[in-house]
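Okay, structure first, notes after.
Only one protein chain is missing from this complex, and each of the others stays in its spot.
For clarity, chains are labelled A, B and C in written order, and residue numbers in each chain start from 1.
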Amino acid sequence: WDEPVIMELGRPGARGQLFPAPEPETGKAEIPAAMQRRDRPELPEITEFEAQRHYLHLSQMTLGMMGVSLFGTCTMKYNSKTAEAATLRPELAEVHPYQHPDTLQGVLEIIHDFDVILRSLSGMDQFVFQAGGGADAAYTMAALARAYWADRGELGERTEMVTSIQAHPCNPATAAAAGFTVVNLPLEENGYPSLDALKAAIGPKTALLMINNPDDMGIYNPEIREWVRLAKEAGALCFYDHANFNGVMSKLSARELGFDACMFMLHKTFGAPKAGGGPAVGAFGCSDALAPYLPAPVVVKQDGKYLLDDDRPKSLGKIREFWGNVPQVVKAYAWARAMGADGIAMASDISVVANNYMDKKLGEIPGLKISNPEIKSQRMEMTRWSLGPLAEETGVGTVDFANRMADFGIDPWWMSHEPWIVAEPFTPEAGELWSKQDIDLWIGVVAQIAREARETPELVKTAPHNQAIAQVDGSVFDDPEAWAMTWRAWQRKRGASGKAASGGV
Amino acid sequence: WDEPVIMELGRPGARGQLFPAPEPETGKAEIPAAMQRRDRPELPEITEFEAQRHYLHLSQMTLGMMGVSLFGTCTMKYNSKTAEAATLRPELAEVHPYQHPDTLQGVLEIIHDFDVILRSLSGMDQFVFQAGGGADAAYTMAALARAYWADRGELGERTEMVTSIQAHPCNPATAAAAGFTVVNLPLEENGYPSLDALKAAIGPKTALLMINNPDDMGIYNPEIREWVRLAKEAGALCFYDHANFNGVMSKLSARELGFDACMFMLHKTFGAPKAGGGPAVGAFGCSDALAPYLPAPVVVKQDGKYLLDDDRPKSLGKIREFWGNVPQVVKAYAWARAMGADGIAMASDISVVANNYMDKKLGEIPGLKISNPEIKSQRMEMTRWSLGPLAEETGVGTVDFANRMADFGIDPWWMSHEPWIVAEPFTPEAGELWSKQDIDLWIGVVAQIAREARETPELVKTAPHNQAIAQVDGSVFDDPEAWAMTWRAWQRKRGASGKAASGGV
Amino acid sequence: MTIEQRAHPWMALSAPGALQQMLDEIGVKDVAAVFEQIPADHYRKTPLDLPPALNSEIELKRDLVSKLRKNGDCETNLSFLGAGVWQHHVPAIVDEIVGRTEFATNVWGSYQSDHGRNQAWFEFSSQLGALLNLDVVQLPVYSWGCAIGHAIRMAARLTGRRKVLLPVLADPERLSVIRTYCQPSEMEDHIEVVTIATDPTSGRLSIADLKSKLGPDVAAVYFENPAYLGTIETGAAEIAGLARAAGAETIVGVDPLSLGVMMAPGDYGADIVTGPVQPLGVHMNCGGGVGGFIASRDEARYVHEYNGFLVSIAPTAEPGQIGFGLASSHQNSYGSREHGKDWTGNSTYLWAIAGAVYMSLLGPDGFREIGDLILSRARYAARLIGEVPGVKIVWPDTTFKEFIVNFDDTGKTVDAVNEALRARGIFGGKDISTEGHGLGQAALYCVTEVHSAADIRRLADALKEVCQ
Partner (left out) sequence: MTIEQRAHPWMALSAPGALQQMLDEIGVKDVAAVFEQIPADHYRKTPLDLPPALNSEIELKRDLVSKLRKNGDCETNLSFLGAGVWQHHVPAIVDEIVGRTEFATNVWGSYQSDHGRNQAWFEFSSQLGALLNLDVVQLPVYSWGCAIGHAIRMAARLTGRRKVLLPVLADPERLSVIRTYCQPSEMEDHIEVVTIATDPTSGRLSIADLKSKLGPDVAAVYFENPAYLGTIETGAAEIAGLARAAGAETIVGVDPLSLGVMMAPGDYGADIVTGPVQPLGVHMNCGGGVGGFIASRDEARYVHEYNGFLVSIAPTAEPGQIGFGLASSHQNSYGSREHGKDWTGNSTYLWAIAGAVYMSLLGPDGFREIGDLILSRARYAARLIGEVPGVKIVWPDTTFKEFIVNFDDTGKTVDAVNEALRARGIFGGKDISTEGHGLGQAALYCVTEVHSAADIRRLADALKEVCQ
């Protein structure tokens, strides 16, 4: 489809949605004159069908995992339509969070039951779901650490957060936004920071440690127990960012490793759809000792009834309004129930086996190089790779590959979070969803593009060639004179050209 | 997508749906040995995601009115998602027709209310919705006529059904299947059969007259009152096939014109989705005099309660199990309520104006010829056109056009029911849905293909060129050695070739 | 010819001025002018009397939902109703796919524009063929009863005979449809419907009675497996053999959900097979979920008698590529009007897509599992209900998912029992007391995979209370 922008569609007076006139008995009311709107907002005027058709076209112009996606760090899963359908029912969709808890027993029961499931998976004592994503859960940790240290009267001294340079950007970013100074530990050749570096970083100023394990290279830090021991010895709180939980679920318990708190991304590991960037949930769990600081309310069970406990005087306050993206929690609960303990264990097995199978096959493609090649162990559930050698040889890099993959119906791969530790990185992750056929197809496409990089590099560098649009020219994105975040801005900056081309509003 | 047939997907032991094991207390039961299945049905073995992805691909490979469709005789309308969503609720989807009527009051109320709406639109006294489509409603008429004549002891004599050669094939076909002899009236130059022909055809053997008006040429038979008068004079029943109701709704009343019965296609005129060929509903209505012969049950209102009246001793019996495609009835009711009397009148206005606009524009394209060109009046809501002159000039015909249209995102047009009264026919119908932009786009595509027919006829004749598959070779469809209605048959007839090509089951 | 103040969301040309623009282009002065063909005295005199318009979605939704909420349903209540429409689990993916606007749309396109839909249709026939062990499966007709009606008429055309034998214990609903298809006796082409007696010990067909009625005038023998009252016809192969010997066609009706555990009809000699489509992923929809399939061996004599759409695989202009289209389509009523094979029209093709998705989700193991599950639970239910004082199971241990419960010894009518159950949130089985089968105060209970053992105990406990 050559689909115009919606502002170009329609005709004056067309309607997509009518509202009833106020009943005669209601009388006519008006906004105070000073605040009345006088202009007519420049919105499209279209029929219901035209709106539907337009957005159906846009959905069809979105690849959206209709092919194969091995998007690393995000753990592509099947998103159950059964769970989705349940959450669309009025019994959840049309529920208000301020209803009396007596009328919320169903949803509170699910939240509580899921809390109990996560407690078992992590060893923690209480979970909350207020955070709107993984990053927000990290922020919850930082805010909780503030409340914890403030409660002890030490917030003025405990000003630093320690993490590794390979940790997800959200850890340092949220800690910084929460007011902490970030201490980044560099990586050693073995793929993780040294204990010496950790010891040097940790001390009486350390408020908390935020760390993931394994990392996105697929490397597991075997010294993590010692890390936690050292950090706690220094009085710091220890937070396990369980972004990469898929490979270790059922194998590890955050609490047994000594952590005080952890978070799970329900929209990744627990099969709720991420929906192209949320609504998401960062489930945050902690020990009994930290529970008083959790954001309120907390769902508790008392005498067979479920309650929202809002009376938490030491609470950090709120991270976000209400109690979280409830439908996503329900979907994650559904995932955990559908999988069961055996299924979860098997999923972890499969995801690590499949990743190592991919490593084997990718290693056979000339020009690709695994990160930390000196490490010969089997990797965890994903592995960072580099196109460095191929890029040096051909000039074709990871962005070019990503663009070209779409031509094969393959969602672009994930490259790497910042900073790029290896050159021209990419990070595939199989998870437990995909079949061998899918994985082989994916690897075949990578091999094919690698061949093209040598034989017809321009083909790759100018990709995509069969997507809805040609390669986007990103030069405008940092140019205040050229960027246009709304149609208004575009009209102003580009004059009438766009409008005229499509026939006008 | 280059999508394999589902039988080619999967791997042994994969599952898309599990069922719980019988509870231990139920014990183990077995089918009697003689009837036990011993072979394993050759079905695909795939995951839930693979099934979803496969059928999503197939949906994306279906044009499905995502562009513009002016498919004549079928009255393309907007299919309300509001109504659709209502019918998917458990309050309708999970309802059994044998429930006690006390538990069916909601759906019976809607059926009754809609019956009353159709009564007003037609002047009839009672509607039923048992027929599974327009053809089935015609069959209902034929079966009702049998019951009527049998009740009078004249079924042995009243053996003929009179209709016009332009009537929809379902009228003669259902009458014949019901046991009547079909008398087809030929058309005169003015586009409809002569009164003389009618008089000659009608007599003591005539059981019923089945006729539509206007016809698919867009011609309205101005003598229809006289037809009905003559037929009834001969004792025959008169049935108005309201397939082409869109142009005359709110303008005509079947009963006032003298008809005894009529039918509406809810999946066309009343905005229920036809879904590529049903579930559909032929709403059948008749006068009080014929009501005793209606198929049972009939929904009636008594003392403010709704009942299913099954005690109808003169009933023709059943046309189909239960009381009809109820969700489609609800959607049609929703359409009628959303439109209201004013909206229905306006829709009829629009559909006739838009068709005459199309006629004007199509008349400007060289090589296209209107049916019955001697008729200069404005046509009704659709018009039959002919590509005859263009086909003679270029060899490009209506099938070629239909194939080529898909390349422009335009659903193929409707050509004509049998018999083809004009050469290389096509029958556009705008209805009330489409915008002028849509209609102009459609006409522009027709004009473009007409140009191509002259300039690059091969391009048109080998179309489509950008659809999921190339032009289908229809030569196998009448060859018992080559047709294959199942994968089993295909495997048997084509050997292992198809299987091997895709990697096997 | 009214002009509304506001544009209607479902009519683009209702926008102010839009229609006038077209009238100007046509060159007529007003809307009335385009209706010039209609004689003045044809216009209706009675003004339209419709309820107030619900133009706004918010009012429309509220009207629909508030009315539908007056229904009781089988999710809120525990239901044991079957008999032509059965409560089975519909996988969420099926709902998703049939709800996709590309499929749930008005348009019926061409092989070229709608390749995906045609493929899905072919996959319906292919998978059902694998369950039936038959090579030809037509897209579904309106209902199972209609499928049987067409099948009998096929047999009559094939044999030139005008009599069909079928079990006396027939579903009155389907039987009424069959009689409609067979025409009244006054008509020349009437097909006589003759019933075969039941073996009173098993509920199965009386072979003796069948033999006595089979003759050179019989076009077809029709039976169901499992039968209307749930019984499994173990003598199927023998029946088919007898029919064949008499030159008659064997027409069978089967429940597709039974075919993971029950023998495929293609394997015991059925010539034409029919059955309901609704169990394959279609909601009950208050009876609006029905559809019926017809299948047979791949022989031209059968294929040439089908009334509807047969989707065949076909090559395309691109070597090695396959497409799909309608085989032998000239013979249907679109192609041949009154000379066609019966008639066809819009049918229930969306349910073919539902069925394709459903069957692909289950696969061979799923069909075996669901068959075992239904069987086990239905037998468990029969056992528990049979233990209720005064309640008897007629022909126990011979059934698949449905079975007959007799209440004679409780002194209560089925109607009274069902009313008492309803007050407890339970929909009891279909009352068959008035159907003339001589089974007394009896109800047909249906147990499927949706009924847990606990549900069944809840029913049995309620029956104990009710029948005291």
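Going forward, a residue touches a chain if its C-beta (ideal position, glycine included) is under 8 Å from a C-beta of that chain, and two chains touch if they have at least 3 such contacts.
Since this is a predicted model, take the numbers as computed values, not measurements.
Chemist: Among the chains in view, which touch the chain not shown?
Modeler: A, B, C
Chemist: Using the touch definition up top, pick the residue from A:Ala234, A:Val300, A:Ala423 or A:Ala484 that touches the left-out chain.
Modeler: A:Ala484
Chemist: Of the listed residues A:Ala14, A:Leu208 or A:Ile421, which contacts the missing chain in the full complex?
Modeler: Of all options in A:Ala14, A:Leu208 or A:Ile421, contact with the hidden chain holds for A:Ala14.
Chemist: In the complete complex, which positions of chain B touch the hidden chain?
Modeler: Where chain B meets the chain not shown: residues 11-20, 45, 47-50, 52, 56, 80-82, 84-85.
Chemist: Considering the whole complex, not just the chains shown, which residues of chain C touch the missing one?
Modeler: Counting only chain C, the missing chain is touched by 6, 9, 57-58, 61-62, 65, 75, 89, 91-92, 96, 101, 361, 365, 449-450.
The rule is simple: only the chains that are shown with their structure count from here on.
Chemist: Taking the mean of the CA coordinates per chain, how far is chain B from chain C in Å?
Modeler: Chain centroid spacing, chain B to chain C, equals 19 Å.
Chemist: So, what's the distance in Å between the C-alpha centres of chain B and chain A?
Modeler: Distance between chain centres, rounded to whole Å: 47 Å.
Chemist: Among all residues of chain B, which ones touch two or more of the remaining chains?
Modeler: 14, 48, 52, 56-57, 60, 66, 78, 80, 433, 435-436, in rising order.
Chemist: Going by the touch rule set out above, which residues of chain C reach two or more other chains?
Modeler: 8, 10-12, 18, 55, 57, 91, 93, 95-96, 101-102
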